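Here it is, the structure, as structure tokens.
Every protein chain but one is kept in place in this view of the complex.
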Amino acid sequence: MNEMIAHLTPALPVILAGLLAAATPWYGLRKAITLAGPLLAAAMWFAVAAPGTYGVIEVAGHTLETFRFDATSRLWGLVFIIAAFLNALYGLHGRSRLQDAAALIYAGAGVGAVFAGDLLTLFFFWELTALASVFLIWASATPSAYRAGLRYLVIQVLSGVLLLTGAVIHADAAGSWRFDAIGLDSPGGAVILIAFAIKAAFPLVHNWMTESYPKATPFGAVVLSAFTTKLAIYALARGFAGEDILIQIGVVMALFPVFFALVADDLRKTLAYSLMSQLGVMVAAIGLGGQMAIGGAAAMAVASVLYKGLLFMTMGAVLAQAGTVQASRLGGLWRAMPLTALFTLAGSAAIMAVPLTVGFAGKALALTAFAREGMDLVWLALMAASAAAVLHTGIKIPYMAFFAPPREGGVDVSKVKEAPAGMLMAMGLAAFLCVYLGINYGALYDLLPYRATYDPFSYGHVISQLQVIAAVLAAFALLARLGLYPRPRPGEILDVDWLYRRLGYGVARWGWLMTDRLWASMDNVVMRLGKRAAARLHETFSPIGTLSRDIPSGALTIWTGALLALVLIVAYFAS
Amino acid sequence: MIEAFLALFPAAVLAQAPAIMVAAPMLGAALATVLPGGRPAWVVALFCSLITAVFAFVLLFQTWGGEVISYAMGGWAPPLGIEFRIDGLNAPVLLLLGVLSLLGVIFALPSVADEIAPRKQSLFYATFLVCLTGLIGVTSTGDAFNMFVFLEISSIATYILVAMGAEQDRRALTASFNYLVLGTIGATFFVIGVGFLYMATGTLNMHDMALRLVELDDNRVVQVAFAFVIVGLGLKAAMFPLHVWLPNAYSFAPSFVTAFLASTATKVAFYTLIRFIFDVFSVEAPFVSAAFVWVIAALGVIGMIAASVQANFQTDARRLLAFSSVGQLGYMLLGLGIGTAAGVTAGVLHLLNHALMKGALFMALGVFAIRYGVRSINDLRGLGRTMPATASAFSVAGLSLVGIPMTVGFVSKWYLVSAALDRGWWWAVAAIAVSSLLALGYVGRLLASIWLQSPPERALMAAKDRIPVMMLAPMWVLAIANVWFFFDATPIVELARGAAEAALAGAPR
Amino acid sequence: MTVWSVELALVAALVIPLLGGAGVVALGRHPNLREAATLTAAVLLAINVAYLVGAAEARPEITLVHIAPGLDLAFRLEPLGALFAAVASGLWIVNSLYSIGYMRGNEEKNQTRFYLCFTIAIASAMGIALSANLLSMFVFYEALTLSTYPLVAHKGDARARRGAAIYLAILLGTSIGLLLPAIIAVQFIAGSTEFVAGGLLAGAASPLAAGVLLVLFAFGIGKAALMPIHPWLPHAMVAPTPVSALLHAVAVVKAGVFAMLKVGTYIFGPDLIAAAPTSGALAWIAALSIVAASVIALTKDNLKARLAFSTVSQLSYVTLGVMLASPIALLGGALQIVMHAWGKITLFMCAGGIYTATKKTEVSQMRGLGRLMPWTFAAFGIGAASVIGLPFFGGMWPKLFLTEGALDAGKLILAGALIASSILNVAYLMPLVGRGFFDRAPPAKEIRKPAPVLAVLPPVITAIGALLLFFLVGPIVDFLSPVFGLEGGGAP
Partner (left out) sequence: MSGRRREAGTHPLAALWAWTAAPAARAVGLIVLVVAALALAGADWLRPREDYVGFAAAPGFYALLGLGAAVIAMLAAWPLRRSLERREDYYGGDDGDE
């Protein structure tokens, strides 16, 4: 019996809890279920005695490896389970049965995908993350959230089917569906990379994230930020470690969102762009390959789940309590939500990579790998990106929400209340983890796929990181004083999504209009031709037509004669 | 079973069967003329058709298995005397004549009472019996000139029968006149052809003629004779483009006449074509085989498409079906033109099947007519609701015409396409497909009007209360036969195959 | 002496629905008894078919009618047919339940005629499923066309009549103009029209002839709705929704693609199709059909029209599978028949449920309705996910196998069409779920009267079925594998 359970993927209790939650109308019981699911999954995670592949099922000619527990998957699996638990805690006050269910199924799908040992199982859960998560966006129940969600779903499903297609090609060539290093040399590798790229929000295909996360419910954005992109990072690390192209993509991905994060008015949008920038560093690290870089990417992913989750939680709390997260309407919230402000600062510190936070431990590993490999320029670019992160996230988020002077016409702080206990507990726990894993970084490093022999707390490293942070802070304070900091204001900043939301949409509409016209005119032509043909036939064959006229008997004899002639001619020539 | 049936009759009667076939309606006609009213005359007609039907079975069974009955009329032995010659080819046609005339006569009583003035009814039945005599004679005789005589007997009777429609519609008179002129031309051509043949062979007995023609393949006189015979008989059979007499004749004749003619008269003419082409002339003669492809099959294909298109444009239901008949004749001609055993089988099969379909269709139109006096397609609307049973029978026969499976039309089409493929005539298959679609079109128009339109309000008031069961019964027999012979196609297929074998074996080599 | 035998069960599959139809007519005056007759027949038929599925191994056969020498109406059981029969008979039960809810909920007229035609249509579908040769299949194919015609024209107004006329004209026209000649040609070439494992024409027909025949079959089987002969399907949408469900899921279109599949498997055989010069072009037409119909569906606001074009698109998956002609692609096509049936019937029954409750037909009118009809919209969501081909719903498997088939054949772009289709499916199906549940809730008075339980429960049942089918695919694949010469389990 024990063995039976040990062979099941930890995704199962989470997903089942989601299904149960969907069917449980009683608030208390449902919340118990949402908390129990991740806990049970955690228990299953700890119950695994040794790495290996469990839960192998044969279905329709395919072998499904549902639970592969190895150095890479166990880390992500654990982090996802922890995130699922934190999310459940965060959602404790939520009354939406649908969101509870969707969040758990989505989290379970993420866990399942991480533990998938073959590409088909990966695909199953890959698509399930898409399907389950869209409800977290739609649950905002506004038309713009609906549209963003639909676009989100379309592109996520595209990622899934691309994965399936690439996997088929790959499996055909490799003779196996196993999900190991794929590489771009493998046929199908490029297709699979595109599938991963979409979910990892590579530049040009990133808009699903920056568009939809700000539109999701407060709870939804928290859940969304934890799984999808980190799952993609996991998949990239497993399938495409050491592919050089990822370094270039990663650098672009780390730098390009800086500007958008800085000027975005919606603080959750800032977080989304910031997340993309962080992912860029991870992608670059994966592209570099090697034990340290991959370890660094993994550590950053863990850190990112924690601090990005924390920041999304705090901004979700602000949204829930104040009704908006537009920087241009916020300010002074410390008065109403001091604890949230505290946790936000913890998250900020982590994303700034202040020593003694998890961000410091993670980022150090990844960036040092580049430095050690002698890739100076890449290292410099990524360093600059993380310096910018101090500005656009570390400072902007807490400052704009809590410490900037209240805006005129903005949120009336006196009417805002502190976040409910469940949210606070979740935020507190996340903040604690951010700091705990920063101090006790060994616990984090021990879980990494490759044993890291790296001490982040060297004098040089600490002092240099502090230099960066202090310089950025000072620069911010100075420029803000001089009025050179671009103050937030409402507005839509164009991004690549313009290409399809405006241009593509316009082209499609135009195309459709033209097709419509073309059809109409062709219809017209066909109709006219048809009418003419019908008239011709009518003239010939109808009761008043040529062939039916009551021909005088004399004329008929001519026909007879003609036929006689015909037969005679045929007979003549035949013999 | 066959023996048991034949054992019912004394041997002397059996020996005289061919003569009885012709004599019964002839005598009946004479008797009917002198009878005072319609009903006694009808009894006579019924009795005569019954005899015909029974003896048609007798003859069929006697010739089953390929035997040939040669009956010397009046005891004068052929080739000098007139010979009646029954074989596998004409026995099915006789059966068709017998059965359909019997069904037709049953149908006739209420229909004729409705459409023909009482004082003319006895003469009407007499004329009908004369016509029947002629048709049976044409089918049975083995003598070319005698065939001409019977052909004219039947034709002249037909002209009169068509003209009887004048009571309903004066245009019947012009139709009849046109028919008369053209029919006479056809007969003339035929008799000229026979004359040439007589010139070339010195005999009028067809069997004899055939024996002598074997050596005369490239005789121009024979070829000319062939041309005249084909055109003459083709005209009688309403071969496209010599069909122009038919639509008017069918549309203005009394209902019963149309039903009877559509299922018998052209069929008999078609039989004569087969008889002459295969039995008198030699299929292997180059001019005959060339005519198969270039005249018969070609005209068949053109006819089955052109006439079907024409049918699609008609507004009068009977006229529509009349054009459809011309088109359907195209199928038979095509089967004939294919020239193989399979082809002739398909042609004869369709000949039999088409009689079943058109008989039922025209009878149903007769029923509609007697109840509502309707003829145009537009007037058929809503009949599916007011007369569902008759409309159903009509629909079954209509679908059979299209060749929908579970109707006998499908069987025809199956054999015809197979035969065409066998010969490698892909174009013919395509033509059949096109023609079937056209048939779907015109039948669809009829059925759409019947089932989909709502009935005009006056129809509900003008209706006669009851439709005589005597009209319904024969219609239903034919409609059911349309379905029955799909599920049990063996009998008619065997009949057709026997006919084809007889036709191909008939020419002595 | 055993009274019962497999052969009798074959006949019973045809007779039970017809007896049900007789019962419907006899009990026409008493609606409850009449519906009981339908349901009884449906359940009996399902039991009978279940028995047949178990007995399919032995390939029993029976000659129903001997028409003429060489022409027989005959039944022979084989896995593909058993599967189709199982789908049709199983869904008939659900559909019957739903019909009761819908027809009564909307107070439709002529219900006796409706149920009678339904039984005949099911009998015809059984005939198609079990036919032993092309001739028999053709007979029942046409019977199905004719028996569903009154159903399509059920409303009887001008629009219904026009739609029904187009329905009939295209289906009869293609079958008589193209299919029948093709069948006769097969008879001529091979000397029979029997369905033979490995392909009747294999070795008998030249690739060229096979190519011509393939085209004739592909377009002659109009019920498969390959573009450009699809217009009958959207036009048939004038029918009441249970009929649409019947058309799209249970009988008509499924009969079409089933016929396609059976012809491909047993008349041509994969090798001959692959050798035929036209199969490549036909695969392209199918792929084009898949994408084009989806694009058109995207532009339709009327929900049923949207679903109709979706069906056109989804059916071409099967045709594509046949034309790819590899065992795995054929298997995908066969699975698509099953999976699409469950998905699409759910969607249609939901559309009907929405109509019954609110009289709304346009997608743009359905904003927020999901909050008032959560069960119906949830079922719709599951059905949609299955049709899209998302995992954990049955519709995923055929897409997987077809993708494998397309890529095995080296046709990367065909796989691209499948990808595009999935995306488009999301774009035209999911809006209903998104808008339905998450737009602002409309005022409660939108619901004129709550939909009857029998109009809500059936789609929920089929939605659960679509979910379960994902997990039950193994046995189905094992059942079908021998047909396509695959090792048990379907591995290529």
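We call the chains A, B and C, going by the order they appear; numbering starts again at 1 in every chain.
The rule we apply is simple: a contact is a pair of C-beta atoms (placed from the backbone, for glycine too) under 8 Å apart; a residue touches a chain by one contact, two chains touch by 3 or more.
Note that this is a predicted model, so its numbers are computed, not measured.
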| item | value |
| --- | --- |
| Left-out chain, listing which of the shown chains it touches | A |
| Residue in contact with the excluded chain [from A:V48, A:A371, A:M425 or A:L537] | A:A371 |
| Hidden-chain contact residue, picked from the options A:A477, A:L513, A:A533 or A:A562 | A:A477 |
| Which residue of A:W379, A:Y441 or A:W559 touches the chain not shown here | A:W379 |
| Sole residue of A:A36, A:V252 or A:I493 that reaches the chain not shown, by the stated touch rule | A:I493 |
| Touching the absent chain when the full complex is considered, from A:F403, A:F432 or A:Y572 | A:F403 |
| Residue ranges of chain A at the interface with the undisplayed chain | 142-144, 147, 258-259, 262-263, 332, 334-339, 341-342, 368, 371-372, 374, 376, 379-380, 383-384, 387-388, 390-392, 402-403, 412-418, 459-460, 463-479, 481, 484-486, 490-495, 501-502, 505 |
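The rule we apply is simple: only the chains that are shown with their structure count from here on.
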| item | value |
| --- | --- |
| Where chain A and chain B are represented by their mean Cα positions, the distance between them in whole Å | 78 |
| Chain A and chain C, separation of their C-alpha mean positions in angstrom | 36 |
| Residues of chain C whose C-beta touches two or more other chains | none |
| Chain B to chain A touching residues, read off their complex | 174, 177-178, 181-182, 185-186, 189, 217-218, 223-224, 226-228, 230-231, 234-235, 241-242, 244-245, 247-248, 285-287, 289-291, 294-295, 306, 309-310, 312-316, 319 |
| Residue numbers on chain B that touch chain C, as the complex places them | 399, 402-406, 411, 413-414, 417-418, 421-422, 429-430, 432-434, 436-437, 440, 444, 448, 452, 486-490, 493 |
| Parts of chain A lying in touch with chain B, wherever the complex brings them together | 537-538, 541-543, 545, 547-548, 550-551, 553, 556-557, 559-560, 563-564, 566-568, 570-575 |
